[in-house]
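As you look at this complex, bear in mind that one protein chain is not there, while each of the others sits in place.
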Amino acid sequence: MQNDRTLLQVKNLKKYFPIKKGVFRKVHGYVKAVDDVSFSIKKGETLSLVGESGCGKTTIGRLILRAIKATSGEIIFHLSDKEVKINKLHESELKAFRKYMQLIFQDPYSSLNPRMTVLEIIGEPLLVNRVASGKVLEDRVVELMELVGLNSKYLRRYPHAFSGGQRQRIGVARALALNPELVIADEPVSALDVSIQAQILNLLKDIQQKQNLTYFFISHDLSVVEYISDTVAVMYVGQIVEIAKTKNIFNHLKHPYTEALLSAVPRIDPGEKRERYFLSGEVADPANPPDGCYFHPRCRYAESICKTKPVPLTEVVTGHFVRCHLAEELDLKGI
Amino acid sequence: MIPTLIMISMIAFVIIQLPPGDYLTTKIAQLQAQDELINEDLIEALREQYGLDKPIYVQYGKWIWNILHGDFGFSWEWQKPVKDVIGERILLTAIISFTATFFIYVISIPVGIFSATHKYSVGDYIITLIAFIGLALPNFLLALLLLFAGYVFFDTSLTGLFSAEFANVSWSGAKVLDLLKHLWLPVVVIGTTSTAGRIRIMRGNLLDELNKPYVVTARAKGLSETKLLLKYPVRMALNPLISGLSVLLPHLVSGATITSVVLSLPTTGPMLLGALRSQDVYLGGAFILLLSTLTVISTLLSDILLAWADPRIQYE
Partner (left out) sequence: MRLFKARENIAKQEKEKYFVATPRQLMWWKFKKHKLAVVALYVLLLMYFLAVFAEFVSPYNIHVRHTRYLYSPPQKIHFFYNDKFHLQPVVYKLKFRIDSITLKEIYYEVPEEVYPVKLFCRGERYKWWGLFETDIHLFGVKPGGTIFLLGTDRMGRDMLSRIISGSRISLSIGLIGVSLSFIFGLILGGISGYFGGTTDIIIQRIIEVLRSFPTIPLWMGLSAALPMTWSPLKVYFAITVILSLLGWTGVARAVRGRFLTLREEDFAMAAYLAGASKWRIIYKHLLPSFLSHIIVTITLRIPGMILGETALSYLGLGLRPPITSWGVLLKECQNVQDIAHHPWLILTVVFIILTILSFNFIGDGLRDAADPYAT
């Protein structure tokens, strides 16, 4: 069903936050939250971004949405009839463009205004973009509620009437209201109970199939990522360290950091003997990253070259990019 | 802090200059009403001396320059340098305010702790009721009621800070003792509202704190109730009270001003009132400036105290 058309292209994206100090707010340095990130997503596919908290995943999501402006780099959106450079849009153009990309929030509690009914919440995107109003709007909201598996008779209830999972369904319905091309899901299930997580993930998959949606999925949970994504990108301190098809990431991984993440995933089989590999030390400070490979202080394979020479992202196998000097030599175990 | 003081001094000066005319015009009008001869030369000389014919910013500049050199100007009404008139009164105001602060904390902290640890008991209800009434009772009304009570029940007048024989003599050990004997009434009057408020704050904070998991953990581990209470929850609950110190002192100085009028205390209140009424510019200005400075300094002190009490707060 995929038509191999690239929907979103991100090239050399950078976001540096200035650190200001003192009375005169002088800039004392930069936090390199996103440091030279490139990837692309095909229409109808899911790309997942994984990494520890604070590695810049969420920032990339916000950059694509233009909730914040990138320091440099390009974000190109390929619509069927035109190309749009999101980073270059003016405020007015941006507002018209918002309907093509929507966000599903992590927290189903704080992301719904407690003072609005479900109708108002799901209907807001339709209303402010003048897509629908009145009865038409209501019909559309009912349709959306049914799509996400909510009983449409709850139309006039307030969020406080719903459970976490139901609230997240409302959030999904709101994101889908404008028929977006791309949905950015920022840890959409991490705040939910495990039993509910599966329901929401299945819902997201179903809708993707029905509407040929494209997902940019941000998560720190590898089991969730394995289930939902076509492509996985692993991030560490503002950089992508490995990006490949999901099965390659999980079976033929090439980066020690990916290995560490995978070894931390709990397994069901109690008989299985495997080496657990714990990361030692702290995540590098993005305001003051180490020389060479950012990961070297925590890497158990690190050699002297890693301490001095910065690593580029290189295509080791077709479609499999790794940021490691030793990528070709190491034989890392997957699942 | 320095910019704040400069702005305060400007506002103080503008306020006292607000009424139309100045002291001299008022004085002249008075003299004319009494059909007295007016010495034009003297008036001109005075005008010159105080720069009354100059624009306001020049007058301000002169005023502030002199203050920086320890000269607060001349009180028309008292015919004495302002410094000589207000020195002791500012001191007494400071004494009353600081004693009241002490009184407030000494009463409110233990009572608040009791109220929180005996939530919904009879004692707590009584304290709550008293606290609410205390909050609703403004200083000067309380002063009036106490005066009335003193008159009816003890047949004495509770006004003043000194007994008659000490009022106009210089400081001595006996006079200090006499002061202490009279001090309690104004301190109670000025402190009641704030004490009531702080009892409520202490109770609320401590209740919040006592519900936190770390307290449950400590209790589960068998820590004695007293230690459990005093070691962390009370310390945490105290923080808002300490930071509230910066709001408390302006409040107390305020309260002291009006209370002292009711109780006819020889502090700043009555004299400020008189100065404002008769447009005694330098006297009024000096009062407002000094009282405000007092509060700015106390704000700074409370910040330092808070940084000391709560290591998580760092003074930038």
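The letters A and B name the chains in turn, as written, and every chain counts its residues from 1.
Definition applied: a residue touches a chain if its C-beta (ideal position, glycine included) is under 8 Å from a C-beta of that chain, and two chains touch if they have at least 3 such contacts.
Source: prediction; values computed, not measured.
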Check your understanding: Quick one: which of B:Ile64, B:Ile95 or B:Leu144 touches the chain that's been left out?
Key -> B:Leu144
Check your understanding: Of A:Ala67, A:Val136 or A:Ile305, which residue touches the hidden chain?
Key -> A:Ala67
**Study point:** Selected from B:Ile56, B:Leu91, B:Val106 or B:Ile133 as touching the chain missing from the view
**Key:** B:Ile133
Exercise for review: Consider the whole complex, including the chain that is not shown, and state which of A:Leu47, A:Leu103, A:Leu137 or A:Met235 touches that chain.
Suggested key: A:Leu103
Exercise for review: Consider the whole complex, including the chain that is not shown, and state which of B:Gln59, B:Thr101 or B:Thr295 touches that chain.
Suggested key: B:Thr295
Revision key, fill the gap. Chain A positions in touch with the non-displayed chain are 65, 67, 95-96, 98-99, 102-103, 105, 107, 110-117, 124-125, 128-129, 154, 156-158, 160-161, 174, 177-178
Study note, to complete from the structure: Contact residues on chain B toward the hidden chain run 3-4, 7-8, 11-12, 15-16, 18-20, 132-133, 135-138, 140-141, 144-145, 147-148, 150-152, 157, 159, 246-247, 250-251, 253-255, 257-258, 261, 272-273, 276-277, 284, 287-288, 291-292, 295-296, 299
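Going forward, only the chains that are shown with their structure count from here on.
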Point to revise | Centroid spacing, where centroids are CA-atom means, of chain A and chain B in whole angstrom | key: 58
